[in-house]
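In this view, the complex is presented without one of its protein chains, the others remaining in place.
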Amino acid sequence: MRRVSIFVTCIVDQLFPQIGMAMATVLERLGYAVDFPEDQTCCGQPAFNTGYRDEARSVARHFLKVFRDAEIIVVPSGSCTSMIAHHYQELFADEPERLAEARRLEPRVWEFSKFLTEVAQVEDVGARLDKVVAFHDSCHGLRELGIKEGPRRLLSRVRGLTLREMDTAEECCGFGGTFSVKFPEISGGMARTKIDSIVRCGAEAVVGVDASCLMQIRGALSRAGLPVETMHLAEVLAHR
Amino acid sequence: MTARDEILKRAREALGGGFQQPATPPEARIVLPEIPREARIEPFFRAVTNLAGKAYLAKSYADAREYVAAVIGEGPAVASNAPLLAESGITYLPGVQAGFTDLQALRQACASAAFGITSAEFALADTGTLVMLSSAEEARMISLLPPVHIAVVPRVRILTGLDELLWLVPQPGLSTSSMVLITGPSRTADIEQILVRGVHGPGEVHVLVI
Partner (left out) sequence: MSGPPQEKIHETLVNIRLQTAIYTSTARLADHRRTALSTLPEFEELRTQANLIKRHTIENLGFYLEQFESNAKAHGAQVVWARDADEVADFVWDLSKRKNAQLIVKSKSMTSEEIDLNERLAHHDLEPVETDLGEYIIQLAGERPYHIVAPALHKTRYDVADLFSEKLGVPREVEIEKQTRIARSVLREKFLAADIGISGANFLIADSGAVTIVENEGNIRLTTTAPKIHVVIAGIEKIIPRAQDLAVFLKLLGRSGTGQALTVYTSFLTGPRRAEEIDGPDELYIVLLDNGRTRLLADREKRESLYCIRCGACLNHCPVYRKIGGHNYPWVYSGPIGAIITPQYMGVAHEPWLPFASSLCGACGEVCPVKIDIPKLLLDLRAEVHADEAERGQGRLERLGFRVWAWVMRHPRLYEIAGLMASAVLPEDRWFARAPGLLNHGPLGAWLSQRDLPPVGKSFRQMWRERRKAAE
């Protein structure tokens, strides 16, 4: 039996556990034994993005330790994946051993949708969801990992699902980590532009591969009193 | 220390060294598509008209003269000293002043002219561009001040595009102080992004290929 380890990410762990459960369910249905290393916490991205490199490094070292023996790591987040796969090498540029570890890590860590399409090589996971949805292209996933067509192909195989394109699919939702609380009004404005286009395209739910984007979008929808849901791709694919 | 010395010194220190001749610069892509001369006219015309220019293929000098006469009516028009314009008789059409060698006279004529008639050194087929080189035969102002510009280009001068121009003329400065590429009529969208033609330069451009 093939094994994968999962790094659920701190935001999923604490705020959106159902995304982690859905991802594990989909993986198990595909015949993978799922391992959850319990000492996992965070990849360090919040500190790195806010300019606190030492603090980010210390958290990244913990990550390296926890996942040292994992053969494959599946992550339900484009931004965390790109942090681990790419930015760790920047962070450890001056630590040869850790840099080597970070380099070895790069081919082993997979964002969830890419794992499905490129490693498991499946597009139909037997899901069913009777809804009209629009897909939001998370910035890091799109621009650092090239995630665009994969999720759409996976969604196209979900029975009963109608996929619409919103006209701002590739525009940032406005989360940006600490940006969302340092410049809340700009961040909120960006979120409102996003939800306006969601309403325009008539979707009942917004689907994405990053929980932080979904939190920002759903938070704005909720504040505006709009009934549109948000779902992580994993939740859609786990649905039957 | 002069400003020159100081700036060069700072640059030297910033880059950690002296200024030896560096290795050849990296490649700049120059592609010369194989398009026979005659096949360049149609795409050139399409490019010109897409930019709201008017394009005309003259079958003869007489044909060209007739076209220009129809456009300029009684003028007033200023023509450059290009031999092609004289040969084709365009220079001698009623309403056309030409033969200017004095700057002030030329300036006054251009400022009050309704039409400026020039030749062009080259044309670029893919972008619908006229290439004007300033010389004793071609003054800069004629294609600039009057609100209508009429350019006459020999068909053998139509190049495939910018790449071919830069390949043919790698050092424009050797022959002229001013090479200007003209791609369509003057325009702006500075107010509310609404397109307006003929801001400072000519708002109407006619290209005659001979």
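Quick notes on this structure:
Going in written order, the chains are labelled A and B, and every chain counts its residues from 1.
Going forward, a residue touches a chain if its C-beta (ideal position, glycine included) is under 8 Å from a C-beta of that chain, and two chains touch if they have at least 3 such contacts.
From a predicted model like this one, the values you see are computed outputs, not experimental measurements.
Which of B:58, B:123, B:144 or B:158 touches the hidden chain is settled by the complete complex: it is B:144. Contact with the omitted chain, checked across A:70, A:84, A:191 or A:209, is made by A:191. The chain omitted from view is touched by exactly one of A:31, A:51, A:96 or A:227, namely A:51.
Interface residues of subunit A with the unshown chain, by the touch rule above, are 8, 10, 12-17, 20-21, 24, 36, 38-42, 44, 46-53, 55-56, 58-59, 61-62, 139-140, 143-144, 170-172, 174-191, 193, 215-216, 218-220, 222-223. Panel shows subunit B; residues 2-4, 6-8, 10-15, 19-23, 25-31, 100-103, 106-107, 111, 126-127, 129, 134-136, 139-141, 144, 162-163, 166-167, 170-173, 176-194, 196, 198-202 of it touch the chain omitted from the view.
One rule holds in what follows: only the chains that are shown with their structure count from here on.
Averaging C-alpha coordinates per chain places the centre of subunit A 54 Å away from that of subunit B.
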